[in-house]
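Every protein chain of the complex appears in place save one, which is left out.
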Amino acid sequence: MKRALVAAAASAASLALLAFVAATFGHSPLLVLRTLFEGSIGSSFAIEGTLTKSVPLLLTGLSVVIAFRAGAWNIGAEGQFIAGAIAALLASRFGNVAAILAAAIAGAAWASIASLMRLWRNAPEVLTTILLNFIAIHLLGWCVNGPLREASGQYPQSDPASSSLPAIGSVYVGVPLSIVIAVAMWWLLYRTTEGLRLRATGFNAGAARYAGINTGWQLFRAMAISGAVAGIGGAFELLGVTHRLFERFAAGYGYSGIAVALLGQLHPLANIASALFFAALTTGAGELQRSAGISSAIATLGQAMAILVVIAVSWRRRNA
Amino acid sequence: MLSVIALAVVASTPLLLCVEGELVVQRSGMINLGVEGMLLAAAFGASIGGVSGAVAAAVFVAFLFGLFTIVLDADQIVTGTALNLLVLGGTSLAYREMQSRTAQPIRLDLITPVAWIVAPIVLAVLLWSTTTGLRLRAAGEDPNAMRAARWSPARYRWMALAIEAVLVGLAGTHLALAQSNGFAENMSAGRGFIALSVVIFGRWSVRGSIAGTALFGIAAALQYALQAANQGIAFHLLLATPYVVTLLILCGVTGRVRAPEALGKSLR
Partner (left out) sequence: MGPTTRAMLSLRGITKSFGATRAADDVTFSVGSGEIVGLIGENGAGKTTLMRIVAGEMAADSGEIVAPPRIGMVHQHFALVSHFSIAENLALASERDFRFVSSHRLEREAETTIRESGIDLPDVSRRASDLSVGERAKLELIKAVTSDPELLILDEPTSVLTPIECAGLFRLMRRLAASGTTIVFISHKIPEVMEVAERLVVMRRGEVVADTSAPGLTADEIAETMVGGVDAGFSRQRESKPRTPAPPLLAIVGVAGNGQRELAETLRGANTAFIPEDRANALIAEMTIAENIALRNGRRGARERAERLIESYRIKATGPGQLAGTLSGGNQQKVVLARELDRRPKLLIASEPTRGLDIEATRFVHEQLRRAADDGAEVLLITSDLGEAFKLADAIQVIYRGKLSPRMSREEAATRVAKLMAGIA
């Protein structure tokens, strides 16, 4: 409960700081906050936008959480997201289920490169996952300029995927599915022996080994799950939102995932809330740019401030 | 071909300066993912106040990184990520608001020779031929052994951050005032992250950093040649190659490589 308070306080503080920043540039802070609010949850259209935006944030955030709980930093969610999307595009002619499955496998495989390098060569996953991001980005660039370029050859983008995710009402099915995945990850972490051992490995690998856990293999499985979740994120975004691949398909999602995971106190269910908050901030900032001419970059600033407040507060708690 | 190399050298000057800064910081035991944000902040600072504005902005980001990771003992990865977002959001926002008061573009590019000749020599001497460099590296290898010799590892990590800030400040100046006519949103465009890769590629050495920057820079410059020759498809694979090589280097496929022992570890 205390942690929920910290997250809520950090969110509120980040909003207050944004209003303050806007005020220093001569904008009315109240107007800024109202526009952010209305632009994100003020109409059904705005809410749809926020919900849609929350899907990739939630899934990359969950990806970071799973790896972190096993004691690894997965900074590679962006690469795994891309790997998933490419696989989903290729598999989409066999239907949505096949596409999502392929994406999960591709994401897991991409993440496993990093964990295998850690296990075999002790290469730090912080560095390898960053490198794998670049490789994925350039691979995507090659795909949409080469083998996967649209048949007309007009733009560097792929043809639309052969299948697409249906909508429930006016919201595409990725929204409820991503929440189901968050609940599933919570269940995995806190209600299964696998999750127990995974968290034990992250808390104290030495003690986990004394309890008979093969911590290397445990870390490998956690990274695979982490990558699979990010890969599914890529599939959802492709099949439900963009339908095509293009070079900047995943821009920044991996790093936003870290922000989501941190504000969500590295807990899967709390991640739903933090993903929604950041999504709302992003759609609200879009409206702010359209109506008030204030850069939508204010959303990024908000993410940063929320994380910094979380860090500062958790430091105070640790040293209290 | 010669012109491609010349182009590559000038175009990779900001990258090289970031690599050099990050090299010093990593040698002192920190992974500063925030070098990307530091470069962007420096470019923004340069567009307002020239070199001094750039360095001041970079120092500010370095100060925040040190405050959170050294003083508050926060995770380096988290802090770096947060600072990147902070600078990306902050500069984009401010840029729109402030209607680009652009400082004078640089006529004579002195930064390129500094990056490719002066800085490497100074850093190589500082890190490997002075007692201060010895202690800075010790902070990155084994802070406890350093404390046992009654040195403060925190002090040397701060020093490394200060050096990085100056170098990245120059990088930002070059980016905004020599290569372009002022600031543009997200104009660092991932160079900070690439710098991180180059430091690994160069196996945490000055010579390796220069070679790595040259390789990454030439790969990037070749893309224009390939595009011009209507070979636009292949350049993406070409761009990916240095990262694949770096990955293999990190796995020790090409011989012994070793990151500083305490890299990324907190001081507590």
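Labels A and B are assigned to the chains in the order they are written; within every chain, residues are numbered from 1.
Operating definition for what follows: a residue touches a chain if its C-beta (ideal position, glycine included) is under 8 Å from a C-beta of that chain, and two chains touch if they have at least 3 such contacts.
All figures in this text were calculated on a predicted structure; none of them were measured in a lab.
Considering the entire complex, the omitted chain makes contact with A, B.
Taking the complete complex into account, B:A138 is the one of B:A138, B:A162, B:L177 or B:L267 that touches the chain left out.
Listed for subunit B, the residues touching the missing chain in the whole complex are 125, 128-132, 134-135, 137-138, 141-142, 144-146, 148-149, 151, 258, 261.
Think of the hidden chain as still there; on subunit A it touches residues 191-193, 196-197, 199-200, 203-204, 206-208, 210-213.
Keep in mind that, in the parts below, only the chains that are shown with their structure count from here on.
In whole angstrom, the spacing between the mean C-alpha positions of subunit A and subunit B is 26. Per the touch definition, subunit B reaches subunit A in the complex via residues 31, 33, 68, 72-75, 77-79, 81-86, 88-97, 185, 190, 193-194, 196-197, 200, 232-233, 236-237, 239-240, 243-244, 246-247, 250-252, 259, 263-264.
Within the complex, the subunit A residues that touch subunit B are 21, 25-26, 73, 75, 117, 120-121, 123-124, 126-128, 130-135, 138-139, 141-142, 145-146, 255-256, 258-259, 262, 293-295, 297-305, 307-308, 311-312, 315.
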